[in-house]
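Missing here is one protein chain; the remaining ones are kept as they sit in the complex.
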Amino acid sequence: MADRFRGVPFVAKRLLGAALVLLVLATVLYALFYLVPGDPAQLACGERCSPAQVAQVRGQLGLDESAHAQYLHFLQGLFAGRDYSSGTSVQHCAAPCLGLSRQNDQQVTTLILAGLPATASLAFGAMVVWLTLGVGTGLLSALRRGGATERVLTVLTLAGTGTPVFILGLLLMMAVCAYLQWLPFPSYVPLTQDAEQWAWNMLLPWLTLGLFESAKYARLTRSSTLEVLAEDHIRTFRAYGVSERAVVTRHALRGALPPVIALSAIDLGSMMGGAMLTEQLFGIPGLGRLLIDSVRSVDLPVVVGVVLVIGTAVVVANAVADVLYALADRRVVLS
Amino acid sequence: MRDRRLLFQRAAVTTVALVLLGGLAACSGPQDGDAKPAAGDAKPAKGGKLTVLNSDTQSDFDPARLYTSGGGNVPSLVFRTLTTRNREAGEAGTEVVPDLATDLGTPSENATVWTYTLKKGLKFEDGSPITSADVKYGVERSFAAELSGGAPYLRDWLIGGDSYQGPYKSGKGKKTLDSIETPDQRTIVFRLKKSVGDFPYLATQTQFTPVPRAQDTGTKYEEHPVSSGPYKVVRNTNDGERLQLERNPHWSEKLDDQRKAYPDTVDVRSGLDSAVINQRLSTSSGDDANAVTTDTNLGPAELAQIGQDKSLKARVGVGHFGYTNYLAFNPDVKPFDKPGVRQAISYAIGRSSVINAVGGSSLAEPATTFLPDQKAFGYTPYDHFPAGKNGNPEKAREALKKAGYKNGLTITLTHSTEEGEMGPKVASAIQQSLAKAGITVKLKGLEGNAYNEKRWDADGSPGLFITRWGADWPAGYPFLAPIFDGRQIVKDGANFNNAKLDDPAVNKEFDEISGLTDLDAAAKRWGALDSRIGEQALTVPLYHPVYQRLVGKNIRNVVISDWTGVLDISQVAVK
Amino acid sequence: MTVQDVLTPGAGAPPAPGPAAGARGVWRRLRGRPSAVVSGAVLAVLLLAALAAPLLTALSGQDPYTYHDELVDSASGGAPQGSFGGMSGEHWLGVEPGTGRDLFARLVHGARVSLLVAAGATVLQVAIGVAVGLAAALGSRWADQVLSRVTDVMVALPMLVLAIALTTVVSDDFPRPLLLVLVMGSLNWGGTSRVVRAQALTLRGLDFVAAARLGGSRPVRVVRRELLPSLAAPVITYAAVLLPSNIVLEASLSFLGIGVRPPTPSWGQMLSTATTWFRADPLYVLLPSALLFVTVLAFTVLGDAVRTALDPREAGRLRVGTRKEKTRG
């Protein structure tokens, strides 16, 4: 096995492969949504549109073309951009063009960009929670192995994995907002608008998602810490009189954290697609909610667009995680 | 017609609605004297900021695309129309009154020509005068396909409306609609294909809002529509998710006797979960004390909880809106072609369990007539197939026997799988009440969109399904015509005449009444027509919904008219 | 090796041939753990209740579908009459607001659906995962590349998205529980496939496989006789993680309104209507939540116990001595 770190070509190869998979995925989704019941033109126009109007809308949305022509246009938009004329004006949709929403004539890219800050706010904040809470808990239960502390923590983390996020969020909202009134009922405020209000309103969603994820991280941290603690090099430093604290912080943690960090990167990636249930629960106008809403209204371009963005985020996150992991643990060979 | 919103309703999604009703009691705290019961005691004053908490985003904010009843709520703060609804509570609120126009319009040539005169001195938000050409242009652009979404009446009634495709270059043919004339800057004349007595009602819709042609940006106009009302749009964030409005300095109180416009600014926040909205209103902390909602009701669980809290109860306003939830038949499907079967089902229906399934008697009143129980519609009480609260199985069996089904029969009831008015709970309630009469009901659930498509499919609609109908304005015509006028059977689009009733006598009656400009006289005849059609048991009216609206604790001057059933935000004050 | 392999439980672990425990050894070790015994007992009761649902409801004289209008207070939103959500001798756990349906009957019948769907989905996930994992490990380099990338995407993509999409596409006539099983099963096999691939790759290099080939065994026979038995332990371990997560997934889908169709009860579907009643009728929410919680917890605890029972190395981890160390590749 080669020891040299060969990150760049590896990542490039990975991304290329993933791009292909994403394209296939987009195609499959595209095809899938063709089968969804409902005439998109009628839906977009409104139920009391005249047949002539529906036909006109159909033409504008490009729905009068054959399925494969529409798909080709979609691909063309994706790689070269395309124009949409809407009578009054011609809208240019620049290169990674995911099309126009059928519900309102906005560009899908615009809608996604609009949802991104909220989703990112949620994901990053939650990550802070799970990294502190989850990793802390996991570490504690690994170090107190066999003790009562560990048992309590184990039950708590198991409970965490056993609670669906919507129940957790509901209970938290009940307790914190209704009974104790420590926090407002969350209502998203953009960071750019009012940082303090943003944080205040996001606190509960962060806690909910963070707590929910914490359980997983506690388990991972615990098992990976235990694994490292059982490794021979830990024994070496113990046998050389290095204090237990130094052994844990300097040697065990260093070995235990890479998988945690890698998983964080991956989770962060998949949350870019929105932690759907959490966003729905707290009314956070992120990508997850955009996706649910557009699936319901059969807004094909938005669905395909969001899924592509999610897929890309996931793939990138995976590659980043691999690289982080390899940087942290040079023994892992990228292949 | 109000069914459209359904299309995009987040129905199932709102199931995530967790109503932390709990908070209601706990949060209201020591505020016994705080709660201001609806309209009344202290005099409302100008100033302050009103917050509106809504669940549906105002993603359409173009007057051409809005489908409103009476001009809408938030839209009517920005858009004035030729006429508007009377801004008063209850029954008085069902009247139509002049807005931009000096009166309700002058009909001539047997009500096929309607002439309006604009008030003097009307101005847009930029200070430029509002002319009749602006109103005409506003109506014209609503014909453009890219601005579709409004009600179909203009297209059906205006001469040349069916072929006109709007003023933009995308549309074919002429760019102007000649049946709208503007002889001078203040006068506008509409020429119709037939006599329409209801035209003043139609003129309340936002398509009658003046739009300055020079500032029309097509599909982008909704980002910043030019205001003619008391407020103008300062900021439209995220496609209508947040609208920030402030006073329009060029609006004159003297020229608008309907809108009170007490608050200085209005902040509309939408995309919220309905549970969260009600929770925030009940907690009323911070800005939420000055908050109202224009689209969210109290749900059953919230009502169950609120019943225990007097101070909260005082902040709840009750609203009615012309709406009927009913069972529809497609007589093309056997055995619903037999009146006896339809009658049997009408007899067997147990309305109280249906009502319980949608939230109980505080949220729904049993309906035996198709027309809503409001005077404006011409409500004439009748109960042709008395079923009582829980159904009348004996009469039902009798009717069945007459129709030739001695041993009962098996039918299929189609419903939406999304929980709600047309959802599985209502379906089960119907199933169980019909079972008592020996009618075995098989349930067939369809996913939301598919269900709607089926409901509106003239040829393929199911034999028996749950549906609903609402009023575009409080009059008999828009309530009855789409459902029972044989000429409104739509073959290649959304059809609402599910029974496909095409009775020349009925059709003639429709034409006659709709031409009446005496609205009271018309109402009486609508009532009689409803009763007459009811005898055929083409529908089984189930209930009329009732709305319970909660407001923030500082809100004064709560006005809920029977036209909309929602509190009118042009009337509320926060000081 | 990629990060995902490391993160997938069991994927990075050394080859399975531990103490060839045999079912009896596992059973003995399981019995020795109180947590396993308790969770096992809880699950046994639940399973029994689910299986005997019609019997139990017959015993209480109720069924999960009949409306009881007289038991709800129509004027106050349809809340159950009486205290504790309308608990009575006839309705052991009270009734549902609005409809008055018997909650006990709905819960035990709901258990059937929830458990059946989760179990079916798990079986399907494992079957697909094993097939894909084996194909990737034993097939050509190309097959491995393609399957591994597809697996990456399957693991990473938010399940709910695709599940929502798939459930909307399929006709309403298709039996819903079966659809859920198919959708969940066909989307969530990535983890299993990774575990199987990693294990199969390790096993493939082991001498006993080479010996079997030398002995003249054909590939199919090698897979069946040599690989599959050794894959059982990691696969069971992984399935033990999958099962509770499938219960939660079913609940989430039903909660979002795209799961089983009412009036058929399932816990998630009950919760989706129940959440609004939290304060007015707490039991209505708490019963399905608690059941869901307890079930998932019990499955997780039991799964944990099964894992340690199948791999007792964990127990002897901290012993000092000159073990022949595995070296990480």
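Chains: A, B and C, in written order; residue numbering restarts at 1 for each.
The rule we apply is simple: a contact is a pair of C-beta atoms (placed from the backbone, for glycine too) under 8 Å apart; a residue touches a chain by one contact, two chains touch by 3 or more.
Following the convention adopted for this analysis, contacts and distances are computed from a predicted model.
Colleague: Which choice in "Sarcosine oxidase subunit gamma", "Coenzyme F420-reducing hydrogenase, delta subunit", "Electron transfer flavoprotein subunit beta" or "ABC transporter ATP-binding protein" gives the name that UniProt lists for the one chain left out?
Modeller: "ABC transporter ATP-binding protein"
Colleague: So which of the visible chains would the left-out chain be touching?
Modeller: In the entire complex, chains touched by the missing one are A, C.
Colleague: With respect to the chain omitted from the figure, which of C:Ser230, C:Thr295 or C:Thr308 is a touching residue?
Modeller: Of these options, the touching residue for the absent chain is C:Ser230.
Colleague: Specify the residue from the set C:Ala212, C:Met270, C:Val285 or C:Ala305 that touches the hidden chain.
Modeller: The one listed residue touching the chain not shown is C:Ala212.
Colleague: Which residue among A:Arg58, A:Arg222 or A:His251 touches the omitted chain?
Modeller: Per the contact definition at the top, the residue touching the missing chain is A:His251.
Colleague: If the hidden chain were put back, which residues of subunit C would touch it?
Modeller: Here the touching residues of subunit C are 15, 17-20, 22, 206-208, 210-218, 221, 225-226, 229-230, 232, 318-322, 325, 327-328.
Colleague: Identify the residues of subunit A touching the omitted chain, counting contacts across the whole complex.
Modeller: 2-3, 231-233, 235-243, 246, 250-251, 254-255, 328-331
Just so we're on the same page, only the chains that are shown with their structure count from here on.
Colleague: Please indicate the chain closest to the centre of the assembly, with centres calculated from CA atoms only.
Modeller: Located nearest the centre of all protein C-alpha atoms is chain A.
Colleague: So how far apart, in whole Å, are subunit A and subunit C when each is placed at the average of its C-alpha atoms?
Modeller: It comes to 23 Å between the two C-alpha centres.
Colleague: Find every residue in subunit C that makes contact with two or more other chains and list them.
Modeller: 168, 255-256, 275, 278-279
Colleague: Please output the residue numbers of subunit A that touch at least 2 other chains, ranges allowed.
Modeller: Residues 36, 166, 170, 174, 178, 277, 280, 292, 298.
Colleague: Subunit A touches which residues of subunit B in the complex?
Modeller: 1, 3-4, 7-8, 10, 12-13, 16, 18, 20, 22-23, 26-27, 59-60, 67, 144-146, 148-152, 155, 162, 165-166, 168-171, 216-220, 238-239, 241, 269, 271-273, 276, 279-280, 283, 285-286, 447-450, 452-453, 456, 492-494
Colleague: Okay, in this complex, where on subunit A does subunit C touch?
Modeller: 1, 17-18, 20-22, 25, 29, 32-33, 35-36, 158-159, 161-167, 170, 174, 178, 220, 226, 229-230, 232, 235, 259, 262-263, 266, 269-270, 273-274, 276-277, 280, 288, 291-292, 295, 298, 303, 306-307, 310-311, 314-315, 317-318, 321-322, 324-325, 331-335
Colleague: Which of the residues in subunit C end up touching subunit A in this complex?
Modeller: Within the complex, subunit C contacts subunit A at residues 1-4, 6-7, 145, 149-150, 152-153, 156-158, 160-161, 164-166, 168-169, 244, 248, 251-252, 255-256, 268, 271, 275, 278-279, 289, 292-293, 296-297, 300-301, 304, 317-318, 320, 325, 328-329.
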